[in-house]
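One chain of protein is taken out of this complex; the other chains stay put.
A and B are the chain letters, set down in written order, and residue numbers restart from 1 in every chain.
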Amino acid sequence: MIEKPRIKLPKETKRAEIFQIKTLVSHPMENGLRRDKDGAMIPRKIINSFTCEFNGRPVFSCDLDTAVAANPYLEFAARIEQSGTFRFTWRDDDGSTITADETVTVVP
Amino acid sequence: MNRRVGLIVASVAFAGAVALSVLTIGERRGLAETKRPPLIATDGEAALRPWGRYADPSWPRTDFSKFNTLADGTVSPPAPKEPRKLSAPVAGDAINGQKLVADRSRGGSCLACHVMGPAGAADLPGDVGPDLSEIGNAGRDDEWLLNYVYDARVYNAETVMPPWGTHGVFDEREISDIVAFLKTLKAPARFNTEVDNPAKRPVPVETRDNLDPLENPGMWAIDRAPTLWQLRGPSGSSCATCHDQSDSMFKTWAATMPKWEPRLGKVLGVEEFVARHARATTGSNWPMESDENTALAVYLRYLANDAPIAVDITSAPAKEAYERGKALAARKIGQLNFACVDCHTSEKSGLRWIRGQWLGEFRGQLDHFPTWRTSRQSTWDIRKRFQWCAVAIGSNELPPDAPEYGDLELYIAALNAGLKLNVPGIRH
Partner (left out) sequence: MKRNIALWRRSNAGARASGTANPTTRREVLASSFMIATIALVGQRSALADLPAATAEVEKFSMGRKAVPGRITIGLPEIAENGNSVPLAVVVDSPMTPEDHVTEVLLIADRNPRPVIATFRFTPMMGRAQASTRIRLAATQNVIVLANTSVGGLLIGQRPVKVTIGGCGG
């Protein structure tokens, strides 16, 4: 996970108007079924969970298995009533996490 | 020998670095923008030596030394001078023949190019070659069928059909089995779904936005490259020492590549230029196909996005390189005996389906390179694409900096003249 995750969402939104959140994180999503050049199985190592919370409340989350493509892309709808911060968390099989925060302002 | 080459390379780099270091930044920038040819390391190679096939297991490990490559020399077995005569009808196992025509491990299988009646129950047959669903009723005798599969060149010197027998993809017994199966094909194909029928399959149209970072992971190169630009090499300088990315020259430079390089007597593409120029200036070692080289190759074209491809083929050596490239595009190579033109011109078999993949023509294939490949989850430059095509059709690839690849790239770039760069691409 060398690259920074990509997150696209509006900086401002109207109250209760539905918008899209798009995320992309760099990860090989090694499914445990591939062999390396010497024929040995490459062990499974994937992002197995993604959560999105807004001001601490769950919005969308996902348990991922090995059939999610490398560089996992997750897009979903969201709707907020007040300004605040979205927190995105990706968790790797090895327990490590990547976290990113994005603020969105509700405008009249 | 390696140490001596290394010493010479190091001295050139050092000399270049010393020359740069005594200049002010303004003078260095001025140097970068003068009409003098840019500094390049003229000795050593721009890619790893000895060249070995990529370790990634998705690249076949087979050594194809017995077959032609784009390099000079003919090693492929010659075509037979005339058809073999059959003393008796073919006695083959049609059931095994049906398995063989679908066997993807043997040169793509017959279904890659032919619809074949009940065998067409397999997904997505191709239409490079004629529909063979009724070949059993077409009045072709066993001798004709056997020779056509064994080596069609005895009937048609211009054929695209691989010489399955002469080149040892199938042995004689297997070809008899295939012929036995062909003789059973007497009814039009019935397709499971409409898209299985190549005549009804919609031609893919690329609609993705290359430059949308959520769509195209290849855009991560655009994040990485500016860091590489600032990275000081062993000489103590970086790209930034002489170059500001916002300089107007970068708005067109990559669109004028590849270019004939007189100091090396070959055509240089962006990737090879980066390897040799970095070595001669900052001392950074960024051989072709390294992550750094590919990221910068993407970036340099990205800076020139929307500039129309405009390569020089008017100077005498460039013209010669163009003609060599044109000849290389028509050269038959590999166990499957294909030339680039066989798949990528409409005069031959371009604009048709090879199994489930659409074959495009040369024009329109270069403007988006280097491209992110969704099937590989990595970015490939055009040289790696040449190498893959070589291996996929059963020939040993050349190193990425091979002069033949430079000539071929120049020829293809000339065919893409006027198309605007749109890099990094995203493709299957």
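Quick notes
Simple rule for what comes next: contacts are C-beta pairs under 8 Å (C-beta built on N, C-alpha and C of every residue); 3 or more make two chains touch, one makes a residue touch a chain.
This one's a predicted model, so the numbers in the text were calculated from it and none came from an experiment.
Across B:S290, B:Q377 or B:N422, the single residue that touches the chain missing here is B:Q377. Checked against the full complex, the candidates B:L231, B:A392 or B:A417 give a single residue touching the omitted chain, namely B:A392.
The chain not displayed touches chain B at residues 60, 104, 108, 112-113, 123-124, 126, 192-193, 195-196, 201-202, 204, 336, 353-357, 359, 374-377, 389, 392-393, 427-428. Even with one chain removed from view, chain A keeps its contact list with that chain: residues 16, 18, 31, 33, 54, 57-70, 72-80.
We take it that only the chains that are shown with their structure count from here on.
Once the centre of each chain is set as its mean CA position, chain A and chain B turn out to be 35 Å apart. Taken in their complex, chain A has these residues touching chain B: 3-4, 6, 8, 22-24, 26, 28, 34-37, 69-71, 73, 75. Considering their complex, residues 55-57, 213-214, 217, 220, 223-224, 374, 377 of chain B touch chain A.
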